[in-house]
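Comments concern the structure below.
The complex is shown incomplete by one protein chain, all other protein chains being positioned as in the whole.
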Amino acid sequence: MNKMLAEEIYYDMVLGRFFELAAKEHYMAGDIAGFLHLDIGQEGFSVAAMKAFAKGDVFTTYREHVMAISRGMDPKAVMAELFGKVSGVSRGRGGSMHLFDPSHFFYGGDAIVGGQIPNAVGCAYARKYKEQQDGVMVVFGDGATNGGAFFESLNIASAQKLPLLFLCENNGYAIGTKITRVSPFEKQAKKAEPYMLTMEVDGMDAVAVYETLREARHLIEDGHGPVFVEAMLCRYEGHSMSDPGNYRNKEEMKICKERDPIERMEKMLHETYLLSEEEIDALRQRAQRAVDDAVEFASAAPEPELEELYDNIFSKDV
Amino acid sequence: MNKMLAEEIYYDMVLGRFFELAAKEHYMAGDIAGFLHLDIGQEGFSVAAMKAFAKGDVFTTYREHVMAISRGMDPKAVMAELFGKVSGVSRGRGGSMHLFDPSHFFYGGDAIVGGQIPNAVGCAYARKYKEQQDGVMVVFGDGATNGGAFFESLNIASAQKLPLLFLCENNGYAIGTKITRVSPFEKQAKKAEPYMLTMEVDGMDAVAVYETLREARHLIEDGHGPVFVEAMLCRYEGHSMSDPGNYRNKEEMKICKERDPIERMEKMLHETYLLSEEEIDALRQRAQRAVDDAVEFASAAPEPELEELYDNIFSKDV
Amino acid sequence: MLYREALNRAIDEAMEIDSDVVVLGEDVGLYGGSYRVTEGLVSKYGEERLIDTPIAELSIVGNAVGMAIGGLRPVAEIMTVNFALLAFDQIINHMAKYHYMSAGKITLPMVVRFPQGVSRQLAAQHSESYEQMLSAVPGLIVFAASDVNYAYHALKYAILSDDPVIFIEHELLYNKKGEIDLNTELDPFKARIVKKGKDITIVSYLKMVDDVMEAVPEIEKQLGKSCEVIDLCSLNPIDFKTLESSLKKTGAIVVVEEDHKMGGYGAQIVSWAAEEMFYSLDAAPLRIAGADVTIPYNRRLELASIPTPEEIKARILAWGAENGV
Partner (left out) sequence: MLYREALNRAIDEAMEIDSDVVVLGEDVGLYGGSYRVTEGLVSKYGEERLIDTPIAELSIVGNAVGMAIGGLRPVAEIMTVNFALLAFDQIINHMAKYHYMSAGKITLPMVVRFPQGVSRQLAAQHSESYEQMLSAVPGLIVFAASDVNYAYHALKYAILSDDPVIFIEHELLYNKKGEIDLNTELDPFKARIVKKGKDITIVSYLKMVDDVMEAVPEIEKQLGKSCEVIDLCSLNPIDFKTLESSLKKTGAIVVVEEDHKMGGYGAQIVSWAAEEMFYSLDAAPLRIAGADVTIPYNRRLELASIPTPEEIKARILAWGAENGV
């Protein structure tokens, strides 16, 4: 990884963290409502995934703010969406869980656990059919690996040798339920083994995630069929703002935070790329400003007009 | 296997074959309608499965006539059901695909491919919860192993270590689609491997099926958790009476029929158990008479009264 | 030409016009479709465009959604509507919603087609009708084809249009005969006046249209009145205009549907008439629908569970007498 990319990843991670902290603050202030799922602790994973898979199509879950902005969507438009404003990426109609932007090949923002996986399979079929170079990546949580949609997708993607990267974000919990209580395995790659090549990576290590996913991406682009990558990581917050998350004890959280992806990346910037404190601080400040701007923009943005209620029911008047 | 059991299995197989041939005949004569899925060629599998799993609960598919009668349901009542008569096991209301008889621990007769599998999982939970000795067996086709219901069940049964025997009847086809065209594998046990012990058996060999399933049954009864058994076999007829089955060529069918389970069992009765031609013939004749009786009974049985339309909507008037 | 041939032709022509049109479903390719709707297409367009899928309805629709996102125009076949229940999440939470919730950024040019209804003793799990459920989902266009001409035009329109369409066929109509009219443009959203009349408006769709038409001559004779028979064609959106002008003329409405009465689709039409046309109604509306039971296997019970031409006739005659129609 060259220095520029390392800086870029670090910047996006910090941007992501600050974005999430701002979202949290504005949720508590009542500017944002509904379910808000924060990605704090997982930024290294989210950012590295987007950088490694910069060109293909991405399908993901409701925990997608950091991915969306790292993918290139304007933080202003994403924050405005969280605020439910008309300047939001989905004109305030989708909300935090439903960020869509085809111009960045970003298709959700799906709030049905596992629901996006068959969609990604279909998209991968389209890519193969059209003989396009780039494949598709689908991101989902450990909780999704117990559902039928996931399994049907493993089977179909494998039978059809589709250019699809299954990326499992294994943070060990589905809301309050520890994965090992409802799955026979701690690592869900086990489930994909009969169907495709699987890889595991430390999801708290952005560089490792980046390297692993690039390898996986090359494999799918080269026609090897689907690949499954599992990233082991931690979310720091509760599942969503309505979950205090007290099913995890202090010790567990402490171990998690010792693996903090931002600190780790920072250390690398220092040690490997020889960035100074000041340089790092400048990146952080730039990120903070971008988030402040996003909040300011979102606050000032207008709400949708009531007439919009009836827009986009169909592609045109029928 | 002792001689008595071997004779019993052979008798049930012949009974099954004659039953299916009679059903076919009466379908063509218009006495039976709807979808009729014949088990011809698979009788050894169906009978041996019921004998090996005589005590626990059984859940199966729409291709279940032979299992039902081998399980102990009266062929008269089963044939009457096919005829849609009030003397049928489900009073003519269920039909060929929906044979239910809790007194024989036989719960369908489900016509939703894979739909019975989660039901069997739940029943296995009940058995474990109630600390009952006998487990549960669920029979399904190769086609069902591509559906979400199957996968969710593998996962749950494994996570909860349920006393459940997954029995896959792999006849290579789901209607007209060869399994290898839509699954990455020829043998579907591959899919169960991460979750549980798997076994394979020649489904055209009744004795082998019996032995394998007894072993599997003991494992689940002894608390080893679920077991997956796959039987490789052939169906001779089309998928149902509305399918001419011409997607399989003569050669393929010839190879199938060389493995005929009834001929094989007959040979064994001769060679191992030293039954005479006459003794075997007597068994066949008894089976034919039972089927003739069943047909006669079914023909003579009355249709349900129109008022029955409103019976059993709820368990009592609400 | 048969109804299934008309459907086949619509798909064939759409595939010819646009190489992004693909068909997916169980046995749609090599086997030619369980009701032979896609027969012959695989040899013309290849297995990449006639995709035989595993038995995984959730994926069939879910993949179609993804294909549409990826720039294709998928036509998904569900063998019968009963199995579509397995795909309801993808139909309702994804196919129907993505366009709206993305504020129009995602467009899903796709069709999900299936037969439904009571055929001949297919029993409890193969005889259902779910138009009431699917028509109640905002974002889905729902067409129901009762004849050859509509089947052809509406399906071709559905495949080439940019919206998600649920296309409902009926198990007993596949061998129905008819002609395709290539000279007149057909608006698939418009209800079809099957027979003009001035005293009673009878609204129906799918196979019941034929059953109504079978009952009408005797009804007209015995009541001494004339019936206007309307085939809804588009179940969502509904062509209320056509209904309104008929009702203004007749002042009496009968709705005939095959599905269970409780919660059935027809309630929608009668409730509209009561709300919007109350002062034009000269008689209590009449709904003729199936019994509120799971469909039984036995033929007598099965027939007793759905409206038949005889029942339609008897019910309308009794209603006519009672209400002075």
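Just so it is clear, A, B and C label the chains in written order, and each chain counts residues from 1 on its own.
Convention: a residue touches a chain if its C-beta (ideal position, glycine included) is under 8 Å from a C-beta of that chain, and two chains touch if they have at least 3 such contacts.
Given the structure is predicted, the values throughout are model-derived calculations rather than measurements.
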Quiz item: Which is it among A:25, A:186 or A:303 that touches the chain not included here?
Solution: A:303
Quiz item: Which is it among B:72, B:122 or B:245 that touches the chain not included here?
Solution: B:122
Exercise. From the listed residues B:98, B:190 or B:217, report the one that touches the chain absent from this view.
Key: B:98
Exercise. Touching the absent chain in the whole complex: find that residue among C:197, C:285 or C:307.
Key: C:285
Quiz prompt | Touch residues of chain B, complete complex, unshown partner | solution = 57, 59, 89-91, 93-94, 98, 100-102, 107-108, 110, 112, 115, 117-127, 129-130, 136, 148-149, 152-153, 155-156, 159, 311-316, 318
Quiz prompt | Absent chain, residues of chain A that touch it | solution = 33-35, 81, 84-85, 90, 92-98, 110-114, 143-144, 146-148, 174-177, 181-183, 247, 303-304, 306, 308-310, 313
Self-check item: Positions on chain C where the hidden chain makes contact
Solution: 58, 82-83, 85-86, 88-89, 92-93, 96-97, 100-101, 123-125, 128, 132-133, 135-136, 138-139, 236, 259-260, 262-268, 270-276, 278-279, 281, 283-287, 292-294, 296
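Just so we're on the same page, only the chains that are shown with their structure count from here on.
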Practice problem: Sort the chain contact graph into one of these: line, ring, star, complete or other. | Solution: complete
Quiz prompt | Geometric centre distance via CA averages, chain B-chain A, whole Å | solution = 46
Quiz item: If you average the Cα atoms of chain A and of chain C to get two centres, how far apart are those centres in Å?
Solution: 40
Quiz item: Residues of chain A touching 2+ other chains?
Solution: 148-149, 152, 155-156, 159
Exercise. Among the residues of chain C, pick out those that touch two or more other chains and give their numbers.
Key: 53-54, 56, 58-59
